[in-house]
Structure formats: C-alpha cells, structure tokens
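Single-structure report; data block below.
The complex appears here minus one protein chain, its other protein chains still in place.
So, chain A:
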Amino acid sequence: MAKPALRKPKKKVCLFCHDKISYVDYKDTQLLRKFISDRGKIRARRVTGNCTQHQRDVATAIKNAREMALLPYTSTAR
C-alpha cells in the first residue's frame, strides 16, 4: 500500500503584517491571549505563524502584561 503523499503545510501569514499593525499594545489582552497557550506559555512562531519581528514584539508585550498582572505567568490548568 502506498503511503499517502506528504501534505505541504499551509503557509501561515503573520497576523500583524497582514493587518498592518506596527505597535503591539501590552494592554490589549484579548489579542495577546491568542498567542499564549492554556497554561500561559507564549506560543512558538511555528504555531502562530508570526514573522520574526512581530513575534518578538508579541513576546515583549506579553511579558509586560504579565508584569502588570494582566496575563498569568502560569495558569493551573490540569
């Protein structure tokens, strides 16, 4: 039986480049929550599909938000 051909994963487009957002605001927790896992960890770029620069901006914004208790450092799921 022939193995099914390896599917090419669909190339993700950086959300911020697409929407032309230049400044990632640390106060926008709704947006930042998309980039953290249910345990509160920052999602990797291969998951989010962000470009290098915007992934870095997101990471700093999340860290700022964590300092101000807007986002959790850890959440006790499971």
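As a convention for this text, contacts are C-beta pairs under 8 Å (C-beta built on N, C-alpha and C of every residue); 3 or more make two chains touch, one makes a residue touch a chain; residues count from 1.
To be clear about the criterion, contacts and distances are computed from a predicted model.
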item	value
Among "Small ribosomal subunit protein bS6", "Mn/Zn ABC-type transport system permease protein", "Potassium-transporting ATPase ATP-binding subunit" or "Glucose-1-phosphate adenylyltransferase", UniProt-listed name of the chain not shown	"Small ribosomal subunit protein bS6"
Missing-partner contacts on chain A, residue numbers	23-27, 57, 60, 64, 66-73
